[in-house]
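So the structure is just underneath, and the comments pick up after that.
All protein chains but one are shown at their positions in the complex.
Chain IDs A and B follow the sequence of writing; residue 1 opens each chain.
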Amino acid sequence: MTELERQQWDVVVVGAGGAGLRAAIEARERGARTAVICKSLFGKAHTVMAEGGIAASMGNVNSGDNWQVHFRDTMRGGKFLNQWRMAELHAKEAPDRVWELETWGALFDRTPDGKISQRNFGGHEYPRLAHVGDRTGLELIRTLQQKIVQLQQEDYREHGDYEARLKVFQECTVTRVLKDGERSERGVPPGRRLGGRVSGTFCYERESGRFFVLEAPAVVLATGGIGKSFKVTSNSWEYTGDGHALALLAGAPLLNMEFVQFHPTGMVWPPSVKGILVTESVRGDGGVLRNSEGKRFMFDYVPDVFKEKYAQSEEEGDRWYEDPDHNRRPPELLPRDEVARAINSEVKAGRGSPHGGVFLDVSTRMPAETIRRRLPSMYHQFKELADVDITAEAMEVGPTCHYVMGGIAVDSDTAATVAVPGLFAAGEVAGGMHGSNRLGGNSLSDLLVFGRRAGLHAAEYASGIGDRPVVDEEQIDAAAAEALRPFSAEEPDAAGGPAENPYTLHQELQQTMNDLVGIIRRAPEMEQALEKLAELRIRARRAGVEGHRQFNPGWHLALDLRNMLLVSECIARAALERTESRGGHTREDCPTMERSWRPVNLLCRPCDDGALPLGGRIELVRKTTEPIRPDLLSLFDKEELVKYLAEEELYE
Amino acid sequence: MATGTEPGTEPSRRKDPARRGASTPRPSGVHDASRAAIAARHLRTDRWWLAPAVTAGGLLAFIVYSTWRAFSNADYYAAPYVSPFYSPCLAENCAPMRHGPNWEILGSWWGLSPALLILIFPLGFRLTCYYYRKAYYRGFWASPPACAVAEPHTTYTGETRFPLIMQNVHRYFFYAAVPVAGILTYDTVLSFRDEHYAWGHMGLGSLIFLINITLIWAYTLSCHSCRHIIGGRLRHFSKHPVRYRLWGWVGRLNARHMLLAWASLISVAVADFYVYLVASGAFDDPRFF
Partner (left out) sequence: MSSYEARFRVWRGDTDGGDLQDFSVEVNDGEVVLDIIHRIQSGQAGDLAVRWNCKAGKCGSCSAEINGRPRLMCMTRMSVFDRDETITVTPLRAFPVIRDLVTDVTFNYTKAREVPAFVPPQGVKAGDYRMQQVDVERSQEFRKCIECFLCQDTCHVVRDHEENKAAFAGPRFLMRVAELDMHPLDAASESGLDRKATAQEEHGLGYCNITKCCTEVCPEHIKITDNALIPLKERAVDRKYDPLVWLGNRIRRREAP
């Protein structure tokens, strides 16, 4: 039996980004003793990277806005694959979540009459994004962080201890969600075993490497995304799909993992900043895309369905900026997936920029002064990181992995996972809300709406559970052994083969996903990727690290590799299965969107090693979605619905 | 379970100071036992000492010059110019200045240089000025000498105690500095006379006075206390649009407070020196008209 520190909490929240903190606040306010556990320092979560704003139909700028319009935009953006109840709750509750932030001290930019200002964004019919310049994510994180501090100050006054009822375990990692009453029968994969309510989490402290267990009947996963499995990404090192993997390993399935959003414009040069986002506003404000021949190539890539909505000539496109009512918008402003694909094709055709992107130019479109005023952060980003003066020369940009729409399958109302009692998920790690493609600004509101719901229902579940689930000692021992494997792998193991460098394995994984399951997908490539992933998984067992357990990044990475490999396999497998192109999932061999795929969700579940072709560990299950409620369906025109829904869905 | 990787139950937080190569007997600051063991007081490779050295040199030069001029009690008036060090003149022993700022408030008992009476105010204003404080704390007191360069003092209480807590009176020196600047403005107006007190003339001295008074005003108004009083103390700018606008202007000046502090310091010395040259007969004031 492993000796380690154990603590009892009511709710454990894994992740301290927008969703995690909002969940923790709610759980604590509902009376649950709540622990938050995060890999970084408190307040450094990836949410700080969000720039644009929080989408909420407050109608401050255009009073025509309401939740129905927001719902409609979200469903269209997601190509109707969204879990419609989530989209409905999201649209209805987002304004309250934003207003609530103000009572906690947030300072949004204002309208002239003193309300929260809202800005336009792609896919949103009205100005809808509450924002603070281009650092909205930072404001969100800081406000939630300070609200947590406020609750802790309250507890201090009452109990003399800041952490009596709400504690943040920073720089700690969870490697397993523990369950009770689950017998580890050999040959039966975790998800299929009997019983199993959540009983806690197995964690290690990054600083010291010490293991500890947080015993709790309810666990909220809010760990964000998976971008670090791809080479070019706007995501930080934390985005290793931990929550996805934890859920899978605990027996909760993942939903629609094939949908990964590639933002069309990330920096491509210098290598150190490759992937960092270049905001959509650059194109919104007049920036144009050109290839190495100086041609505005986007005019060649307007798909037929959009032909009548986009300009056919440069002259018309240019006039749109001044007079949007009488001209059509330039094709640079097509949806993110279209632009990303076009850039990809140009580069493949050999018309790319010197560093493998295309040119995004504002310097010839606007006076230098205007550029500096409208795009201050982009001006500084390029000046400081790339030594490029965007007022004088073009930027080089290319697609970058940005967001995963897929995630843990959850109940729309309660954010509970479908298979594991006591396990909840919210934020990017949860799937369904955004369908096949997320609209800008819907992410931050998603965090708040479903973070709160997860915290609320986790607290309710914890208080109503009666007997606390018992932590299974066998699972703790197994988790400890698993976490220590990288240290004993230093010697060449019995199966042969030398110890592997985790950094090398990570780079190979990123390259594989980038090249073979990237923005444009083909069946043979994805099969190749699955083979490569199987090989990497075997090699990852030999991933060895030097040194000891105190703040050892090599060890941390070796442990994260398990998660990235699992998630990558889910993505590759689901992408291979879905034989259509929709939103963030583009198949060169199946280029059209099929109405028959609209009601189909792909669930990933863990299964036995080797039971599947290509040595996989993930099996896919097709699930037909619940029909969209008639009153929600009636918000759309029939003509629009026929593009997405099959006949039988329309007339049900 | 793997061996040799289990961390100690309680990591040792304290280190043996003898191993650390610290020069001070009681290691503190960057040599505190808890901090990264680096013997050097700092690892800066740039010429970090240049700025405090130049600052100290400049201030020292001004102190020497102004002390000499303030105590000399001579060569401070050459019609129509009065040295800014001696204006207004508050004792009876002043040189007669026609229409000039002779206000014999203190009567005849004052026997020292009249400059000493009035210089208290600009001196106090500059001594408690937020910029000069930075300059001399860094330049003279090495507290700190430069950013991330360890200071040589073993204790530090900043401005929490007497006498440095008195820095908080800066605002009152600002109130006093405003009328002084007003009088110097008056002197500048008077300088548009010739040596026979006829109006409508201008010499090199008038130009120097004009530049000096402009810089004095710019420095005075760019003061942080001024910025606070004029609008900074408000909570709702939107309810005080005029003060908000003024606050914006002062703020723009305030951003150049350091520059103005030096420029006005030099210009006031130059104005005084010019009067000295003319009064002592070493130089003839060139008249433009």
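Definition applied: contacts are C-beta pairs under 8 Å (C-beta built on N, C-alpha and C of every residue); 3 or more make two chains touch, one makes a residue touch a chain.
Owing to the predicted nature of the structure, the values given are computational and were not obtained by experimental measurement.
K.L.:
Decide which residue listed in A:A164, A:A368 or A:L385 touches the omitted chain of the complex.
P.N.:
In the full complex, the listed residue that touches the missing chain is A:L385.
K.L.:
Quick one: say which of A:R33, A:H90, A:R128 or A:R142 touches the chain that got left out.
P.N.:
A:R142
K.L.:
Of A:W99, A:F212, A:Y321 or A:F636, which one is in contact with the hidden chain?
P.N.:
Considering all chains, including the one not shown, the answer is A:W99.
K.L.:
Kindly state which of the options A:S63, A:S272 or A:T624 is in contact with the chain not pictured.
P.N.:
Among A:S63, A:S272 or A:T624, only A:S272 touches the chain that is not shown.
K.L.:
Residue-wise, where is subunit A in contact with the chain that is not depicted?
P.N.:
40-44, 46, 48-49, 58, 95-96, 99-100, 102-105, 107-110, 112-115, 117, 132-133, 135, 138-139, 142, 146-147, 149-150, 152-153, 156, 162, 207, 236-238, 269-273, 276, 381, 384-387, 501-504, 545-548, 550-555
K.L.:
Since one chain has been left out of the picture, which residues of subunit B touch it in the full complex?
P.N.:
11-15, 19-20, 28-30, 32, 34-38, 42-46, 130, 133-134, 137-138, 143-144, 147-151, 153, 155-161, 164-165, 168-171, 224-225, 227-228, 232-233, 235-238, 244, 254-255
Criterion: only the chains that are shown with their structure count from here on.
K.L.:
Calculate how many whole Å lie between the centre of subunit A and the centre of subunit B, each centre taken as the average of the chain's C-alpha atoms.
P.N.:
About 55 Å, centre to centre.
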